[in-house]
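Every protein chain except one is present and positioned as in the full complex.
Should a chain be cited, it is by its letter among A and B, assigned in written order, with residues numbered from 1 in that chain.
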Amino acid sequence: MIGRPIHELTEAYRRGETTPTAATETYLARIAKLDGELGAYLTVTREQALRAAADSDARYRAGKARGPLDGAPLAYKDVLCTRGVVTTCGSRMLEAFVPPYDATAIERLTAVGAVMLGKGNMDEFAMGSSTEHSAFKPTRNPWDLARVPGGSSGGPAAAVAASLAAGGLGTDTGGSIRQPAAFCGVVGLKPTYGRVSRYGLVAFGSSLDHIGPLARDVTDAALLLQAIAGADARDATCLPAPVPDYAATLAQGVKGLRLGLPDEYFIEGMDAEVERAVRAAVDVLRGLGAAVERISLPATPHALATYYVIAPAEASSNLARYDGVKYGLRVAGAKDLVEMSSRTRAAGFGAEVKRRIMLGTYVLSAGYYEAYYGRAQKVRTLVRRDFDAAFGRVDLIVAPVTPNVAFKHGEKEDPLAMYLNDIFAVPADMAGLPAISVPCGFSAAGLPIGLQFIGRALDEASVLRAAYAYEQATPWRERRPSLG
Amino acid sequence: MPGITREDVLHIARLARLELSDPELETMRAQLDSILTYIDRLKVLDVTGVEPTSHAVPLVNVMRDDEVVPSFPQDEMLRNAPDRVGELFRVPRILEDSA
Partner (left out) sequence: METVIGLEVHAQLLTRSKMFCGCATTFGAVPNSQTCPVCQGMPGVLPVINRRAVEFGITTALALNCRVNPTCRFARKHYYYPDMPKNYQISQYEEPLAEDGSLEIDVDGVSRTIGIQRLHLEEDVGKLLHEGTLETAQASLVDYNRSGVPLMETVSKPDIRSPEEAAAYLKAFRAVLVFLGVSNGNMEEGSLRCDANVSLRPRGSRELGTKVEIKNMNSFRSVRLALEFEVRRQAEALAAGERIVQETRLWDADRGLTRAMRSKEYAHDYRYFPEPDLVPLTIDRAWVAGIRAGLPELPRQRRQRFVTQYGLPPYDAEVLTQSRALAEYFEAAVREFPQPKVVSNWVMSELLRVLPADDEQAIRNLPVTPGRLGGLLALIEDGTISGKIAKDVFEKMLRSGEDARTIVGREGLTQVADEAALGAVIDQVLAQSPKAVLDYKRGKTAAAKALVGQVMKATRGKANPGMVNRLLEEKLSKI
């Protein structure tokens, strides 16, 4: 059952063909064998996983399983707090930090019986698009170990792709679920902002941070979202809207759906193979009965620059708390508090994190606020207005996730070149809209390509439904990387 | 052109409580300058009369009732402390110039 989606695995539990413990042991064995090379995990919670699996076994034996995620072996990005389990955010700063609380999303998955295999690798504090900025080790792309898995949720995305987990949770602030999903050939869903509680998600850009599933297929993404979505009294920005039954509408097809294809998402310099695959996917959707029309989202070229004002500004604020006083790293031997904090932060943060803290501090500092942060918030309004206008005409937007396939380790040394990788992912974060990445083919070199659907606020159901229709009509999900 | 100087970088680093080595300082200056040059493209946009968006969520008045919830156990809250004296967090001398 290794490598099968969660819904098939738990169906096998129900039929008694295998057990949560057997599956968990197999996954743990696979991690032990392959993760040295892959680097998808920062922490493997073996004992805890086996205990949870044994509890799940008992529930299945008693006919009291808690639904389709009971016994599902999952990888959680290490930016999500886990009670009693070290939560590092991929940073030296939090190398030994043990939270006394669980993230709401994890608490909810635990409540429906999911089994945590471990904490997934990531770019430090979720800042990056390659998982090369993890302070501990890079994660490799299961399809080509010389290449990056994308980021910042590269660990859990690679784990799912390489069958080192049946599914997982990532976070997306500027594409960090969808871009690694595209690079690794798995499904990644970024829900509407506020659909999933951020409580226990270590903040990067608070107004842009989203938690969402990384999954083998669209059905699993729907099941995982179902479990984690919904109001939470601990997050004031979490929406009180009821959560629909996503699985129930998955198979409704795209017939009659109006899809918009934005001109601005096909740019000069993008990978021809990516463009070809996306346009071919659009043809498939047309063939399935969707109406496709060209649309324009004119503020798109400004979204990335806007993102690189807002996200670093919020990050510089959110990361101010790491000062060596209450938790985390503290360097020894400083003669006073300012020196202790400044040296702790110098030693605890990597280059990318420092860069963003500096950038964010600069754009908020006296004399620059209006020129940068104030203006960026207004441009953010323009990005939202584009989407509002588009959704007056179409039900979903269909687009590429990235301009290119997975690149080689060390290939994007220039920070700006790395940032440009998220140019198609960032607008949905800025507007807080639900967006999914679903595999839509492979490059000649055998690297996965992702197709993006962006929906109206809170309309994850349509996003999932279109992705499902496309997935079921194409063979991509059956292909596996040749590992172990 | 933003024209970020070494002094700008030092000032920002001090605000951000980051100690930068000399080589780091120059790299940082060059990178910030290049990123801010990219960001400066926003300046061509006319945003007069545009309302700022600080939240993508249309919520207001999310509040909780004034009810006491038990605090976390003291030892759990002190467990991650890099330095402590009994039940208190300990920090080095606060004033910068030594007594």
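FYI, a residue touches a chain if its C-beta (ideal position, glycine included) is under 8 Å from a C-beta of that chain, and two chains touch if they have at least 3 such contacts.
Just so it is clear, the model here is predicted, and its values are computed rather than measured.
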item	value
Displayed chains contacted by the hidden chain, counting the whole assembly	A, B
Identified contact with the non-displayed chain, of A:Tyr13, A:Tyr327 or A:Phe453	A:Tyr327
Candidate in contact with the missing chain, chosen from A:Ala23, A:Leu189 or A:Leu337	A:Leu337
Missing-chain contacts mapped onto chain B	15, 17, 54-55, 57, 59-72, 74, 77-78, 85-96, 99
Hidden partner chain, residues of chain A it touches	79-81, 87, 89, 94, 97, 99-101, 103, 198-203, 205-207, 233-237, 313-314, 316-317, 320-321, 323, 325-327, 337-338, 341, 361, 364-366, 369, 373
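Throughout what follows, only the chains that are shown with their structure count from here on.
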item	value
Intercentroid distance (Cα basis), chain B paired with chain A, Å	24
Residues of chain A touching chain B in the complex	96-98, 100, 193-194, 207, 233, 236-237, 239, 302, 305-306, 308-309, 316, 320, 323-330, 334-343, 345-346, 349, 354-355, 357-359, 361-363, 365, 371-372, 374-382, 384, 414-416, 419, 430-433, 457
Chain A-facing residues of chain B, complex	4, 8-9, 11-13, 15-21, 24, 28, 31-32, 34-36, 38-39, 41-43, 45, 47, 50-57, 59, 62-64, 72, 76-77, 79-83, 89, 91-96, 98
